[in-house]
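Shown here: the complex without one of its protein chains, the others still in place.
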Amino acid sequence: MTHSTVEPTPASATPEGGHLLELRDLHVEFRTNEGVAQVINGVSYHLDAGETLAVLGESGSGKSVTAQAIMGILDTPPAFVRSGQILYRGQDLLTQSEEQRRQVRGQEIAMIFQDALSALNPVFPVGWQIGETLRQRAGMSRADARRRAIELMDLVKIPGAAKRIGDYPHQFSGGMRQRVMIAMALALEPKVLIADEPTTALDVTVQAQIMDLLADLRRELNMAMILITHDLGVVAGVADRIAVMYAGRIVEHADVRSLYKAPAHPYTKGLLESIPRLDVRGQELSTIKGLPPNLMHIPSGCPFHPRCPYVQQVCVDVVPHDLVLGDGRTSACHFAQEVRDDSAH
Amino acid sequence: MSDFETVAATENQAARRGPSGEPGTPNQVGAPHKPRSLAGDAWRDLRRNPIFWISLALVVIFTLMALLPGVFTANNPNDCLLSRQHAGPSGGAIFGYDFQGCDTYSRAVYGTRASLLVGALAALGTGIIALVVGMLAGYFGRWVDAVLSRVIDVVLGIPLLLAAIVLLKRVSSDSQWARIGAVVFVLALLGWTTAARVVRSSVITAKEQDYVAAARMLGAGHSRIMWRHILPNSLAPAIVVLTIALGSFIAAEATLSFLGIGLKAPTISWGQDIDTGRIHMREAALPLIVPSTFLALTVLAFIMLGDAIRDAFDPKLR
Partner (left out) sequence: MFRYILRRLLQMVLAFFGTTLIVYALTFAGQGDPIQALAGERPVTPAQRAYLTEKYHLDATGVGGFFYRYVDYVKNLLQGNLGESLTGRNIGDILQQAWPVTVRLALIALAVAIIFGVSAGVIAGIRRASIFDNSTLVLTLLVLGIPTIVLAPLAQFFLGVKWQLFPPTAGSDPTFYALLLPGIVLGSLSLATALRLTRASVAENLRADYVRTARSKGLVKRRIVIVHVLRNSLIPVVTFLGVELGNLMSGAIITEGVFNIPGVGFNLFRGIRTEDGPLVVGIVSVLVVVYLVSNLVVDVLYAVLDPRIRYE
């Protein structure tokens, strides 16, 4: 295994403690009977208080595994953190004891999941599940927890919260269930909220409502948010910055405006071109050729080279470092400059 | 770059890039390095499972014993002398003599035949009923499935031992073959439900496969699709269930014979011998222990064999 050390980008090289949350060169692998899969290969990104970072990528790109590593809820085995740092307020979470990490969960960093139906326990009423966090973590009494659970359900705009507190998850619609999930995550007023594909399982109309709710709540409660998604459309209105992941690496990192305007990585460019645009008539929608790589046998050099229209011999031979393009933008492509200039019409 | 956007172009491109790729770097991204079939995986697991080998060896030994009992013992199981009642082990009879003065070991060896015969015939009968019912329910679906599934529910809800008691009480004939036939009939009649459910679900799965749809589009009739395309796929899971069922049928036959409503003399059956041995256990223990051990080992062998094969093919719970 070639240990590809990715240079810390200038943007993340600010002094210690400067960021609320910072990942440094994180490596996670899955050890299975079939072999070892390198799921995360040196991911570095950061999050400042009050901002929204979108992490974008196909399924299997490692975006959810990164989030689970931050939360410390990876399924071990098969998942093992091989190296790297996860700094929260300057403290490396990976060196902390399980008990210390447990205190961080929910209280400092909370998470909501894709499929609220399976993520909620089917045999307990939703009010009980929201209240459980309060009783167990904040030491609230049963009655106080119940009162607070109703407040939280009101906060996420579940109609008739007081009446629905005794209902079970399967009695709610998909959108309402996701609101319950959000209420539960907000119970301890965390500083960071990780939303892992929060709208993927929902109808399109409901998707927008949930995204708006998340954006409003983030502002009201002054949280920072990591929004994990494979859907570029979801990102545009909500995120401040975007990190694009491919094969367990961050391939491009930029603020939303400049990324949309001129992507500097062929993968991002491909993703953007595969979105139908309302303003162009009769356009030919493009797709990215091929499939994501098998993580047990990641291609040599740039992992994207088998699918890349810009491929040259250097891409097969040399792992590209993050190329700094100014304004805090980076792109892990040997031809980042060309790609960006190509994209900027 | 629009000329690269078709699947064909992608494949061409991958093929072109082939030689330039590094050795050991697969070009077909996403595909596993060395694709292995489910059967291959299962066999690899089975080969390393000692339980599989032990139970297989036992099944082979008991099958040989049923076919050629004379190879395993020189003594005639019906050569009984009351003067030898409960005599201890001696050169001729390694486990001594039973209440009737018969060679305990020899009787246990000869008892294998009836047990395996009943078990195998009952499993065969069960298999036929299960395949027919499961195939019809799974293939035709709709009301056929609804009706047959209710029938399965009802039969499954009948307590096996109680029903067998009621049914077998009616058989008054004491002829050897009439009793074997009756026990086989009763066991098959009550025991086919689990296998039928398994067949039904595998038929439903197979029905959805592309090659079945293709066969249908090519104009193949119902019976041809069922026999040529779906049956082969449903056979393997059915055989696994039937292997386990064979073991429990042997146990059920022995239980019925133990109660005195299954096989009767002159047929030699473990169930009867266990009952006689049990009554006289204070005078001599071997006539109880020997047939008990034979019965337990046979039942275990089939159940463990089926269990091992099923686990290998169903890696969900490992």
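All chains are identified by letter, namely A and B, in their written order; residue positions are counted from 1 within each chain.
Here is the rule we use: contacts are C-beta pairs under 8 Å (C-beta built on N, C-alpha and C of every residue); 3 or more make two chains touch, one makes a residue touch a chain.
The model shown is predicted, which means the values in this text are computed figures rather than measured ones.
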Full-complex contact with the absent chain, from A:30, A:45, A:113 or A:335: A:113
Listed residues A:32, A:59, A:83 or A:136, member touching the removed chain: A:136
Which of A:105, A:164, A:241 or A:329 contacts the chain that the document leaves out: A:105
Touching residue (missing chain; options B:128, B:265 or B:296): B:296
Absent-chain contact - pick from B:39, B:57, B:158 or B:214: B:158
Absent chain, residues of chain B that touch it: 51, 154, 157-159, 161-163, 165-167, 169-170, 172, 247, 251, 254-255, 258-261, 271, 274-275, 277-278, 281-282, 285, 288-289, 292-293, 295-296, 299-300, 303-304, 307, 317-318
Missing-chain contacts mapped onto chain A: 68, 71, 73, 75, 102-107, 110-111, 113, 115, 118-124, 132-133, 136-137, 168, 170-171, 181, 184-185, 187-188
